[in-house]
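Worksheet: one structure, shown below.
All protein chains but one are shown at their positions in the complex.
First chain written, first letter: the chains are A and B, and each begins at residue 1.
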Amino acid sequence: MSLLTRDNPGETHLMMGNEAIVRGALEAGISVAAGYPGTPSSEIIETLAKISDDIYTEWSVNEKVALEVAAAASFAGLRSLAVMKQPGVNVAADFLMHLALSGVRAGMVIVAADDPGALSSVNEGETRLYAKLMEIPMLEPGNFQEARQMTCWAFELSETLHMPVLVRTVTRLSHASGNVTLGKLPKPDRKAFFQFNGDMLDPMEGPIMSPPVGIKHDSQQKKLEQAAQLFEDSPFNTYGGPESPELLIITTSICDLYSKEVVALLNLEDRVGILKIGTTWPLPAQPVLERLARTRNVLFVEEVQPFIEEAVKVLVAGSHLDLSSLTFYGKYSRHIPTAGEMTPERVTAALSTLLQLEPDPVSQDYPPRGTALPPIPPREISFCPGCPHRASFFSINTVLQLDNRQGFTCGDIGCYSMGMLPGGFFTLKTLHSMGSGSGLASGFGKLEKFGMNQPVVAVCGDSTFFHSAMPPLVNAVHNRSSFTLVVLDNSGTAMTGFQPHPGLPVDTKGDQAPPIDIEKVCRAMGATTRTCDPFDLEATQKQLLEFINGDGGVRVLILKQACALSPEKRHTRAFEVTVDPDSCLGEACGCNRICTRVFSCPGLLWDAENNQATINDVLCAGCGVCASVCPQNAIQRKELP
Amino acid sequence: MQLLGPTELSHRILKGDLCTSCGACADLCPYLKSHGGKIASVFSCDRETGRCYAACPKTGVNETVLSEALFSTPWRADPLGHYRKIYMAKQGIKASKGRFQNGGTVSALVIAALEQGVIDKAVLTGSDGIMPRPRIVTTPEQVLECAASKYIAAPTAARLNRAATEGDTNLGMVGTPCQMTGLATLRTNPLARSDFKDPMGIAIGLFCTWALSGEGFLSYLDQQKIDPSAIRSMDIPPPPAENARLTLAEGVKKLPLDEIRKRVLPGCSVCPDMTALWTDLSVGALEENPEWNTLIVRSERGEALVNRAVEAGLLEIRPISQTSVDNLTLAATNKRKRALAAQERLGMLDPAFQNPLEIQPKQTIMGFR
Partner (left out) sequence: MIALNHDPYNLIITGVGGQGNVISSRMIGNMLAAKGFQVTIGETFGASQRGGAVMSHVRISSKATLSPQIPVHQAHMVVSLEPIETLRVLESYGNPDVGVICNTRPTHPIGVISGRLSYPSTKEIKETITRLSARSWFFDATAMATEIGNPIFANIIMAGALAATKELPLDRNVFEETLKSKFPPNKVGLNLTAYDQGVGIINTDNASH
């Protein structure tokens, strides 16, 4: 049994932030959880699906649908959870705006995981502004214990206000681990029934809809005021430090831990106080004003946008406090950088400047003078050994170059986003949000009228196809656009850890489910389709050339080959790959080391000393594609049983 | 003359619009490939020297080396190049009839070479509608399918490179001066590879003054509302003719030569070679008599093939008039002069044209530390 389902209140365990959120949701007695995979949020739904048979968990097709699935449960009287990474909130935003207005019935919590520093994202978006935009309450856990407690309490809050509640976490909390003390697990009554015959405005028995907007928006404002009232005494807002500090840090989320640590490290406990806000929106006035009245200098430590900084400034402007007696430091004063994640060093730098501290002697003298470090080669991320994407991009790039009309490829979100890097031969020339490659291609494909004759290719993964590439594809077919979509179908949501999607014959819990055939869907839309194995470079290139040189229209090439790390393929090899030392001519070949220099699979090694390519036996995944890349047939593959 | 690599080739020749798509640089390595009548660089290659650069007839031709290697004789700057004999020639009585522009000499020679076992296969330029298509042939019927002049440039030399890479030897090749110059350079093993084998059994050159850009010509046809697939044949008669003749289903269509010339590859203007200097045999029209060809015999093995073809009744040769030789010499001299002037104008004679280039790739992401 997982420790997450242990009913031993008071026990302490080491948990990942996301696990603490799961435990909090379980302690709130949720019945339904839905989401779409995205780092750093994925472990929440994944863990719930694994450990609990009492609740319904779903990897939905996208975040908007996930939010709708969770909302339906709330409408039917069951506590529910919707989980997504920040860009997913953008996808779900349309429904969220209406849900905030219509209100919810049973407690409903949205966990949004932001990725400050874009450690595993292609943007650095902020969810907190949505709380303000959507006019819903938001909590920000500052440590592992709070991740459990706040998630649990958020459901109560949601039921008190009949509003969805946002819990905002960040990568450094979700993916870090810390001590969590368990609370009690309830035994909820899970009876679903949707009441709709009551009064139009009765939150418990009436129909649930956003109109009449005037009345609903007014009541939404009242609920927010009520939330602010509740937040005034919340134990999630804490202060530590001298009664009248020389400098007050106002912080939230995991930034609280950095602030505390740096204040201790610099021995500033007597000079600096830390006000940590956990109930970030609507900002509770009293605890903030009370502290501001006892200091003259304020430093805001938060990531990524100056959200609390602005809220506090607005609060002060409308308060009895004398503005001229306070100086604010933070993003606006540039004491905290305006982009990127928070680090202890950023807090140190700000405090050192503001309090005029001496520089740290260790950082000054280390590495010791005279100890020159050799140049450390950077570790670029790339496709794994045996990754089908490397083969696919090798072919796409080859075909576009052969075609010689400056054709280009629109990228999309997944492991294959790395097609923009050297390991993907710089193949991707645009990269934005989920499904945008196909939408851009649909647009590019209409520009022939204005003289553009460059062939247009778009790529998307199998999961991305269902998430948001289908509407642009319909758009392209109907509007007679012209491009080739390459679906890089590696049989799972690989980037985030092989979550199933509608194209697979299994559901979130691994039970049998009807798969939806991508090729049939595309054909039904009216696209010309073909399926190839990307490991067969020749067949793939031939088909792609035919599509690119064709008479236009929307063409879909499905390159189907499972991810090398997929559970069914991992630790298996299709081929034993070797290099024949007599055939490999090294630098004398004229191939200019195409295997290691260009194809650059980590399963290959360039042995400069012996002027030969070799196979890295530890890393080689045995896909055998490099054998087709070697012009000298020096790389040989033998089929393994 | 300096041996450089793909960077210089790519920037000075391919991007400099000097490429005549002869194909000599392509299919020698995994990077440069011929496709759809053009040369493409599939992945970047940073070698400092390469056979691709050596093979390119536009990066500079080392006439001294070629003359020694092919004919064991010093280069004497004769506009017609080194030759043993010049004849007028046409197919012999035993040859099968084909659709020839002139006397059918090239087809007769290739058929003779195949039938007599001088070569195993020949690399010729066939047609795919109006577009030329390099192909490998082994039978007389296939040779005849490839007869008739092509006016559009084709990377036929790349097809020979591919065959050689796949291990073929004893290959015949018929090609234009640029194609034959590139291949001749490759036959000198410019990178001194230890595994080098000369793949060429017989090299037959075609007289050439220019070739059309496939892309340019197709777009011209498009402007003229002519469907390229409806064209049965095309003939560009020598001056003073003013029109090219396209034979279509509904009759002959004339196109002004002035317009056609605008679609000549810019790279042809710098080519000094009219008669394919670096071959065993060179064949062209005989201006004075369209039933016959001019045949220049350059090498010993070329001479041997001519003799065997005549003996077999596949080829008929006669002495050529001095007037014809003089006219040919004048035409070749003029092409050479024009080309050198153009080379000078484009800075190709400047020593800097032979300097290595340092090009920093625009798109590199040096990873994440």
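In this section, contacts are C-beta pairs under 8 Å (C-beta built on N, C-alpha and C of every residue); 3 or more make two chains touch, one makes a residue touch a chain.
Small disclaimer: the values here were computed from a predicted structure and weren't measured.
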Could you tell which one of A:Ala93, A:Leu119 or A:Ala539 touches the chain left off the display? A:Leu119
Absent-chain contact - pick from A:Phe383, A:Phe408, A:Phe466 or A:Phe575: A:Phe383
Only one of A:Phe144, A:Phe547 or A:Phe575 touches the unshown chain, namely A:Phe144
Given that one chain is not shown, which residue among A:Thr160, A:Ser177, A:Ser433 or A:Thr528 touches it? A:Ser177
Identify the residue among A:Asp360, A:Asp517 or A:Asp580 that touches the chain left out of the display. A:Asp360
Among A:Thr127, A:Thr348, A:Thr427 or A:Gln561, single out the residue that touches the unshown chain. A:Thr348
Hidden partner sits against chain A at residues 3, 12-14, 39-40, 119-121, 143-145, 171-173, 175-179, 254, 257-258, 260-262, 265, 343-345, 348, 360, 362-363, 365-368, 371, 373-384, 415, 418, 422-423, 565, 593, 596-598, 600-602, 604-606, 608, 618-619
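Definition applied: only the chains that are shown with their structure count from here on.
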Per the centroid of Cα atoms for each chain, what is the distance between chain A and chain B, given in Å? 57
Of all residues in chain B, those that touch chain A in their complex: 28-31, 33, 35-36, 38, 40-43, 45-47, 50-51, 165, 191, 193-195, 363-369
Which bits of chain A are touching chain B when the two form their complex? 376, 378-381, 397-398, 401-404, 420-422, 425-426, 549, 585, 588, 590-592, 594, 598, 629, 631
